[in-house]
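Okay, so here's the structure we're looking at.
For this view, one protein chain was removed and the others were kept in their places.
Residue numbering begins at 1 within each chain, and the chains themselves are lettered A, B, C, D and E in the order written.
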Amino acid sequence: MRPSGRNADQLREIKFTCGFTKHAEGSVLVEFGETRVLCTASVDVNNVPRFLKGKGEGWITAEYGMLPRSTHSRMGREASQGKQGGRTMEIQRLIGRSLRAAVDMKALGENTITVDCDVLQADGGTRTASITGGFVALSLAIKHMLNKKQIKTNPIHGQIASVSVGIYQGIPILDLDYAEDSQAETDMNVVMNDASAFIELQGTAEGHAFRKEELERMLELANSGIKQLLEKQQVALGNY
Amino acid sequence: MRPSGRNADQLREIKFTCGFTKHAEGSVLVEFGETRVLCTASVDVNNVPRFLKGKGEGWITAEYGMLPRSTHSRMGREASQGKQGGRTMEIQRLIGRSLRAAVDMKALGENTITVDCDVLQADGGTRTASITGGFVALSLAIKHMLNKKQIKTNPIHGQIASVSVGIYQGIPILDLDYAEDSQAETDMNVVMNDASAFIELQGTAEGHAFRKEELERMLELANSGIKQLLEKQQVALGNY
Amino acid sequence: MRPSGRNADQLREIKFTCGFTKHAEGSVLVEFGETRVLCTASVDVNNVPRFLKGKGEGWITAEYGMLPRSTHSRMGREASQGKQGGRTMEIQRLIGRSLRAAVDMKALGENTITVDCDVLQADGGTRTASITGGFVALSLAIKHMLNKKQIKTNPIHGQIASVSVGIYQGIPILDLDYAEDSQAETDMNVVMNDASAFIELQGTAEGHAFRKEELERMLELANSGIKQLLEKQQVALGNY
Amino acid sequence: MRPSGRNADQLREIKFTCGFTKHAEGSVLVEFGETRVLCTASVDVNNVPRFLKGKGEGWITAEYGMLPRSTHSRMGREASQGKQGGRTMEIQRLIGRSLRAAVDMKALGENTITVDCDVLQADGGTRTASITGGFVALSLAIKHMLNKKQIKTNPIHGQIASVSVGIYQGIPILDLDYAEDSQAETDMNVVMNDASAFIELQGTAEGHAFRKEELERMLELANSGIKQLLEKQQVALGNY
Amino acid sequence: MRPSGRNADQLREIKFTCGFTKHAEGSVLVEFGETRVLCTASVDVNNVPRFLKGKGEGWITAEYGMLPRSTHSRMGREASQGKQGGRTMEIQRLIGRSLRAAVDMKALGENTITVDCDVLQADGGTRTASITGGFVALSLAIKHMLNKKQIKTNPIHGQIASVSVGIYQGIPILDLDYAEDSQAETDMNVVMNDASAFIELQGTAEGHAFRKEELERMLELANSGIKQLLEKQQVALGNY
Partner (left out) sequence: MRPSGRNADQLREIKFTCGFTKHAEGSVLVEFGETRVLCTASVDVNNVPRFLKGKGEGWITAEYGMLPRSTHSRMGREASQGKQGGRTMEIQRLIGRSLRAAVDMKALGENTITVDCDVLQADGGTRTASITGGFVALSLAIKHMLNKKQIKTNPIHGQIASVSVGIYQGIPILDLDYAEDSQAETDMNVVMNDASAFIELQGTAEGHAFRKEELERMLELANSGIKQLLEKQQVALGNY
């Protein structure tokens, strides 16, 4: 029995609120149950990082942050501590790589899109919510660029989403919340595209090492969860 | 005529959503028109800064941040730049001083409350919204402490709120939004209590120096605006 | 009775030693009683910050520091702590804004002047001494530029000075020294120009909130003090 | 055909030089072909991080660094840049988690072991070499503690090693060197124990997303490579 | 012929103004010609660095800084750059070591003295002026401690001073000013005690390597200069 009362293969309630803030070219509040992340995509036209100058290609990058009291007990603010922690760096690198895998950089032209994922409230799975919501924010920003004729063709060549899976009391489960995650024996974050292929796979044995059969069962759960997330992204983008 | 179409002495629509996030002892989303700030108050029981150890007094401190795309064009994230800018420091010191002026530190006991003000969307007046919302978050956290019997008496000895005033095209106006603020000749932030006395007064001549009569007119506007804000705080706290 | 024995409306002894150091284009040691601040103005010809490039305008900026043992007990050196504190940032932003209000940036041309205010000895009122002395250093640097024909017309369009006022044991007083400041119920820093108009106004209630009548009395004291400071600046500049 | 001329399932030449430096309780130079990493394990007796004080448990942590000219072109030294990059943080967190998975923290007692992995020469696979060599250094340090009677029982409850796998020109291959890695379509780092179970799995699609069958073939390669590494670790530890 | 017009073995005009600032236990403005350094010694009673706790010994440390416009063209402020440069670190370590060599740490008891050397105006030889003035500030602080009965016996067991020597156009000269120093072929800083023995010797060949005979001639010059400085320190301390 999961603490959340959900079935092993059941996602939390997923919600996308597109246009949550007004300044960003793409903005969405994504909710995976009680986890709420504000994802914004900011377009920097005709500007790319130094290593890409003059190559005719664009760039997608991501930054991640948690509000100090998004968590159970207050965390120190990274800005006042003078640096981003290792966990933050690891997560924002993961988000950036995942989103870049969905975009044709040539078609994006010499433009940069920065996706900010800021956690307003954390209840497990902030990185998978960030990637899943980040893709929506990115899509909205691309739509904006197409409308503004800043690019001619849609550079998105695939749809991506992400979910966590894990092993809780010996049973593989989908989309762990904080109560489940903090007691899970294994925790895995999976990013997949709409062709059911893998973009990123990051599994960590917390309690005991996981066997091949367990891995396979987790990947099946992830696949089914991601299919649902891809549909919900489509609905959100279609309705906005 | 103001860009916002408001009368010279008219506030924007003010809204408090108490309990906006669930982990903090006090949490409120405050909106001054399109400016939206998430204020959370976090209680650290039986812990005070080193300089207060053993003195039987508590402490209130504040931190302020803007999400990177809360603004018109994306700002660099302070956490990744490795330090908080001067403006951030100046604002969070102002919020902290203002809130401390409302609380009896002896009655608070050896406990610390940290008020985080994070700007989700900026449209002028983020510091006055932060102080006004910060007071609500602080009050909720104090109520929580009283319920938990962490303190015996309510240490809040006054109610405070804050609003900006300025001179726009020669005319003193109340509660400037971004379009007004960016063209104002003078900008003043006023913090007052429920006895119509001043806690903080920070006026800056942007375009031309302001005369005594202009100052007086601005202070009258501030006084009337703050009275309305104090009432709205009461309603919000009463309803929650 | 003030700890200093001065009348409520009496300034400390004010002294300007122009040319205190030899390298800077403008240099003055300003003394407000025992408070001593070395102000230097450094001219950077044909160079402006990035955001002003090509606009035909100049820039004035300020930096502030305290020598570690300028104070009663030794303060940590900010350079070895790796960052400037919030108070330092707040003060140098105030000095910069105040001095910019005295100068026509078009007439300054694409040149930058940096005013450094370094406190050799602190006894209250270091920020007001910095602004008042900073204006003298700035004027000397402008004179140097005119002599060198780096600019054609004097870009200074107003004279400014600054003084503190406060409420000590219920009585409004002028130009607080450390002993007075540390016990004052209210502390206000005022920057005015030679037309008796306000450039900056920063008032803080330390002990109890201040009422409108108290504010008015403090502003009168400030006005009279600033008039005397403006005269002393004139004498100092005339004699050098 | 691999650039290295190796078979798809062939490791590079693996070499462990135990006792490479003399001060550390455990020290080994590990070589995966031309990749050379100096791993040292330092014991801090009767000292644990603050969050473990008084819990009767120990801690294993890892740090990772590259000498500036361990790479093809010189990288900036992180110490002079004032911070560790995201890649460094990500890698040292991975090493630390992996090694902790091999140790019973209760049996380690209130002692901390820090494993430093410093890359003298890089040719691909520095993180897998670091984990594989780090385990050897850790084992030597544990042996030292047992000899010194600082602990009573061996806290190591499993043996671990790590290898990379990837897809190069459509073909899954084992233990990529730099030339292969920089052109691989998928890159996966696998950490396993001596029960053929997974400790960590980190796969990234660089060029195209990878399918389930490709994942399975890569995991088989990893399993066979890790078996060989575990044997070589045993030989190295047995001979020293 | 020296640019300064001095004889090869002639010091600049040396001046000590004891009690230049009022808060420090020891304070002196030292002038070597146009080079002016404010040296203050701050006593921290019953406090020593962690590595000395409980050993019954004291500590002397030094910090060095240059005001931004103490130099010909303005230098960036180290506090705003977020770190002290290598030259600053090197100099303050030299000052600290030199002063410690004059004091018996046991007799100092568990007290720390921090000597701050802040350059108000630089014209060559700031580190030698800092050491020479630092010794005076230190002596004044020790005198203060004796008067306050914080220590029983004078812990100073030797008198020290410092001067630079160099080779300018092939000729060894004493106490180089900036014009001489910037063209010197060799630059050497010498710290000696009142027994004509060496505390520190730091020679650098700027243009060509220096021979043994040149070294000897420079050391003679240093010896004669330091004798004069030791006398002037005595006079200054005696008169105060």
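Rule of thumb we're sticking to: a residue touches a chain if its C-beta (ideal position, glycine included) is under 8 Å from a C-beta of that chain, and two chains touch if they have at least 3 such contacts.
A quick note: this is a predicted structure, and the numbers were derived from the prediction, not measured.
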Chains still shown that are in contact with the chain withheld from the display: D, E
Identified contact with the non-displayed chain, of E:Q92, E:T112, E:T132 or E:Q233: E:Q92
Which of D:N7, D:T21, D:Q169 or D:S182 contacts the chain that the document leaves out: D:T21
Residue among E:D104, E:E200 or E:E231 that touches the chain left out of view: E:E200
Missing-chain contacts mapped onto subunit E: 83, 85-87, 89-90, 92-93, 97, 101, 158, 188, 192-193, 195-205, 208-212, 215, 219
Touching residues (missing chain, whole complex) on subunit D: 21-24, 27, 34, 36, 38, 40, 42, 44, 63, 65, 67-74, 77-80, 82-84, 88, 114, 116, 118, 120-122
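Convention: only the chains that are shown with their structure count from here on.
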Length of the shortest touching-chain route, subunit D through to subunit E: 4
Chain whose average C-alpha position is farthest from subunit A's own: E
For subunit C paired with subunit E, centre-to-centre distance based on mean C-alpha positions, whole Å: 33
Interface hub residues of subunit B, defined as touching at least two other chains: 82-83
Chain contact topology (line, ring, star, complete or other): line
All pairs of touching chains, each written as two labels joined by a dash: A-B, A-D, B-C, C-E
